[in-house]
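As you look at this complex, bear in mind that one protein chain is not there, while each of the others sits in place.
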Amino acid sequence: MLSFLIRRILQTVPIVLAVVLVIFVLFSVVPGSIASTADDGRGPTDPQVVERMKKQLGLDDPVYIRFGKYIASLAKGDFGTSFRTREPVTSMIAKRMWPTLQLIFAAIAFAIAIGVPLGFIAALRPGGIVDTVSMVVAVSGLSIAKFWLGLLLMYVFALKLGWLPSFGYGDGGLKYLILPAVSLGVSPMALLARTTRAAVLEIMTADFVRTARSKGMSETRLVRWHVMRNALVLILTTVGLQFGALMGQAVVVEKLFSWPGIGSLLVDSVLQRDIPAVQGSILVVVLFFLTINTLIDVLYGVIDPRIRYA
Amino acid sequence: MTGPALIDVEDLRIDLNLGSSRVAAVEGVSFHIDRGETFGLVGESGCGKSITALALIGLLRRPLSVGAGAIRFEGREIQNLPAVEQRTLRGNRIAMIFQEPMTALNPVSPVGRQIAEMFVLHGGKSWRDANRLAVEALASVRVPAPERRVKDYPHQLSGGMRQRVMIAIALACGPDLLIADEPTTALDVTVQAEIIELMRNLCAARGTAVLMISHDLGLVANFCRRVAVMYAGRIVEQRSSDDIFRACSHPYTQGLVDSLPRLGSRARLGRSRLREIAGVVPAITNFPSGCRFNPRCAQATEVCRTTAPETTMLGADGLVRCHHHA
Amino acid sequence: MFKKIAIVVGLGLALSATAEAQTPRKGGTIRMTAPYGSSFTSMDIHTSPRAQDEIYAKALHRSLYIWNSAEGKPVLELAKEDIVSGGGLVHTFKLRDDVYFHHGRRMTADDIIWSYNRIIDGSKAYPGARFVRVIEGAAEVEKGQAKEISGLKKIDDFTLEMKLTEKVDPGFYFFNAITSIYPADEAAKEGFIQKPIGLGPFKFVEHVPGSRVVLERWEKFYKPGKPYADKLIISLMSEAAARDVAFRNKEIDTSVLGPAQYLAYQADPALKSTIVEVAEVFTRYMGMNPSFKPFADKRVRQAINHAIDADLIINKLVKGKAYRATSWLPLTSPAYDKAMKPYAFDPAKAKQLLADAGYPNGFEFEWTTSQNESWGLPIVEAIIPMLDRVGIKVKVKQVETAVLAEAIRKGDFQAYIYSQATGPDPQAALKCFHSSTPQSACNYMSFKNADFDKALDQAGQTDAPEQRVALLQKANALLQDEAPVWFFNYNKAVMAVQPWLKGIQLNATELTHQNVEDLWVDETSPAK
Partner (left out) sequence: MKLGTSLIIGGLLFTLAIVVGLLAPWLAHTDPVMDANLMNAEEPPSWMWWFGTDAQGRDIYSRVVYGARISLTVGIVSQLVNSVIGVTLGLSAGYFGGWWDDIVNGLTNLMLAIPSLIFALAIMAVLGPGLTSLLIALGLTNWSFTCRIARASTLSLKSQGYVQAARVLGYGDLRIMITQLLPNMLGPIIVIGTLGMGSAVLAEASLSFLGLGIRPPYPSWGSMLSEARDQITTAPWLSVFPGLAIFLTVLGLNLLGDGLRDILDPQSRSRRT
């Protein structure tokens, strides 16, 4: 187990390095410069200030030297200094981490809490009314533009019904989390409902289910004792892959709901050419995704005894 | 014979629902098994023997369903019983072993638990007691070191071991009838013999009746007191095992018998090849008219092609369905 | 950078009148929004010139001067008196002695000297340096040739002498938040940026990056009885759609309105009374690069001015949220010529001018634009068919604001659309077109006209105000005729303010920049 984890962590090193390289190269050729970060978009920037900033941030060096320096400081856990705020990127990201984690896990929790039972119910009566309705809902949930859905939710639940606040992080309370999390969670929910349904349908035709039935087991017990755990393996795979997509979608949802996470930091930084912050944010997103997937691989072993960490 | 048979199947028809139409996959099947008796159902794959077994235990799933006929367990019609009672019958009084030991066990559950389930379901035991009983059950099917094996997962066991686990599950509650659907087909030959021996001994000791289903006439005749031969959804001949080799009446049965290697016979007949039955099993949707065996039958005449043969009783215990029975 | 000054034109509907009639209520929470991005740049306001950051800084910090919206000019804030001597170059400030930092220490002249020295630090390149540079000796500090600004002298704790390099009103230099006064002792410490300390009416409670800044009343604020509110929350809300929902849902007290919402709010009886508007000193225009051949011809540039129906765009697309531009100087400028007529919408004349210039069949140009709804893409989209009618084809190059600013500075464009500060000093605004001004500074169109230069130079030399205005008007008129740009409009800033929030000032430099100590909420506010 431990050696498995160490191996997994070592495997991620080249990926992380490649990500750093790709982003670094990408943003070395990006139009707009350091001057843009000092600009308000409303008037001319003091050219002297721009020159000084360049010097201060070491932007006069050639790209490969900057890259080398960046990697060196990364190794020390230092993500560099933001062009825009002149704060260490590490601390900027640290402040954004918790809201994003809250949002992502709330969205996944919502997706699992609704999607998995929905998929189960649908699969137990395939072709039934519940099945048809939930699958129509699921495929619709996958087909709607995320920010439009968010706006509609905001409009209905905040403005028309007045149940929930429409924006922001507020004091970090749960009620602020609901709308963004639901907007973000709808598509993984839909996906999970479909995966679960397909998985359960497949499992229900398995031989061991027939064995279980021949034991004189009720369908409820059958599902609880035999189907669920088997379905969990497939569900887990979907959940793991969804984390990546969710980190991407979070960018849109965070922006829409003024949610102070990594996603909105990333968009701000991209639009304002704050390259260290962009690199830092993307790197953190990638690390998060890799961590989650390692955790899920570990979970596989817990759920499915056939998987061994050789 | 006193009282009703343990199980009594009468004129059973199983329909295959194809959406727009339905065809009978099995029809006119009647047989009975007495307490402690061993009964065999033989036929090529697709003849309907497995779904007949599934009908007995109430496990037919769409698109298959019982279309007509009666299945009586101790004189009571099973199909009319409420679902709860059907379930108490299933596993508890009627148990089943399947062909595929590789897949018939839940891969993510320890085998001990899968045995213990039986005691929880039917014995009303706590999991703690049930787990203890599971060790005993595993010991009774002669699995070495059962207290360790109960914690194993199916993939950690060999095919033979898994089939022993299946037997342990099936016999856990001391059922009256054990349905064994090709229990040894997927196993190595040497293991086959061990498993058959095990079943024979356990069932004999407990007085469990066995319905053995196989394509292997030799195996069935060896194991069972009586044998029914199915072809294309119908029972074509039913005999005591002793009679079937000596004096089978149906050309199909004869074909099965001829295709068996017989000890000693090889020497006498020289190194001749085993005889095979010419032709293929007809598709369920396309059964021939008249006698369903007629396209493959050497003795077929005009009447065979037009008229389905009636059942002819042969002595007290036998029957045959052939226009030309000997 | 730019001077953010203007004159109040529009008036919020009877807002100021009612505000004075009522007695301000103490307590309550004010919930403002910061609409210009989804984060604050920094809690160190010296590092950021953005309008967005000044919103919170106005509550947390104070500068030597403050913008007075009613008078339309900067006035002394931290000093009681400014005695001018030395031919207008030496200012002696008598500082207030009742000004306390949020950690309880009284402000002295040392803090001001320390703060200006910090801002001018060349190794840090703070944007406020351009203002501090007006003090004698500052440039030397910036270049590292001196340790302290020689022009700043502490006479005693509450007397500060400031010697300038040129004869200007220091108010315009030291009212911005980027020249805020920091506590010399605390600001040098490492954790200052995490918990900033200022002189403003509210002290810092928390900053959730990307979400909001929360502040609470500073009890020892130097204006008696102020501030009124207990708490001030400034939420970051860059999405206009989300702001609209939140405002209607009474979750926020202020919301900056775009054109579409301006129209919608006007049409809604329940919301109409929440609108507050003010004319800002920004001119929106399309800049034309003379190095792109067609634009070198004055007739082509005039043709474009004739071909575009600017009034229609202002009324329909901008929803009346702007004033038609005649030339460069905004209508609130002292040198604005009320008699001047804008270019008439006249496609026939435009065609004629194009034909005269040798483009009877028009031409195609690339138009660089941002997505900004008031001076970006939607405007361009509306103009495309108008120019098409006179034969001019437009290729749109959409970029982000940051890239646009860069392209403009570098002259890397055929045409662009932009918004530029054009006040309050008309001289400074027109200086951008003086041939001596480099392209990268603000002469983006590389404008060169001897008559214009002459008029502007004369205006700078004269001491007679009327003559000066006349000369500036002449230059402005010349500019109109030369048409280096398409003159579009002057901005009208519009904000929706909940009825329970009182004391909003009509700040023409930037409507969201409020002196929050004057704001108060009545008991109908739903905020606790």
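Note that the chains are named A, B and C in the order they appear, and that numbering of residues resets to 1 at the start of each chain.
Keep this in mind: contacts are C-beta pairs under 8 Å (C-beta built on N, C-alpha and C of every residue); 3 or more make two chains touch, one makes a residue touch a chain.
Keep in mind it's a predicted model, so treat the numbers as computed, not measured.
The absent chain, not drawn in this view, touches the displayed chains A, C throughout the complex.
Of the listed positions A:Ala212, A:Met247 or A:Ala277, the one in contact with the omitted chain in the full complex is A:Met247. Considering the full assembly, C:Asp388 is the residue among C:Glu206, C:Glu219, C:Asp388 or C:Asp412 that touches the omitted chain. Among A:Leu74, A:Ile144, A:Ile178 or A:Ile303, only A:Ile144 touches the chain that is left out of the view. Set against the missing chain, the residues C:Leu353, C:Val403, C:Ile417 or C:Ala477 yield one that touches it, C:Val403. By the touch rule set out above, chain A reaches the unshown chain at residues 14-15, 18-19, 22-23, 26-27, 29-31, 127, 131-132, 135-136, 139-140, 142-148, 151-152, 155, 159, 191, 194-195, 197-199, 201-202, 234, 238, 241, 244-249, 251-252, 255-256, 266-267, 270-271, 278, 282, 285-286, 289-290. In the full complex, chain C touches the hidden chain at residues 239-241, 244-245, 248, 258, 260-261, 263-264, 267, 309, 312-313, 315-317, 371, 373, 377-378, 380-382, 384-385, 388, 396-400, 403.
Following the convention adopted for this analysis, only the chains that are shown with their structure count from here on.
Of all chains, the one whose mean C-alpha position sits at the greatest distance from that of chain A is B. If you average the CA atoms of chain B and of chain C, the two centres end up 90 Å from each other.
Per-chain CA centroids place chain A at a distance of 53 Å from chain B. For the pair chain A and chain C, the distance between mean C-alpha positions equals 38 Å. Contact residues on chain A toward chain C in their complex (touch as defined above): 31-33, 35-53, 56, 84-87, 92, 95-96, 99, 151, 154-155, 158-159, 162, 165-170, 172, 254-261, 264-265, 267-268, 271-273.
Put simply, chain C touches chain A in their complex at residues 1-2, 37-39, 41-42, 44, 47-51, 122-127, 129-130, 142, 193, 208-212, 235-239, 241-243, 245-246, 248-249, 251, 282, 370, 399-406, 409, 419-421, 440-442. The residues of chain A lying in touch with chain B in their complex are 206-208, 210-218, 221, 225-226, 229-230, 233, 303-306.
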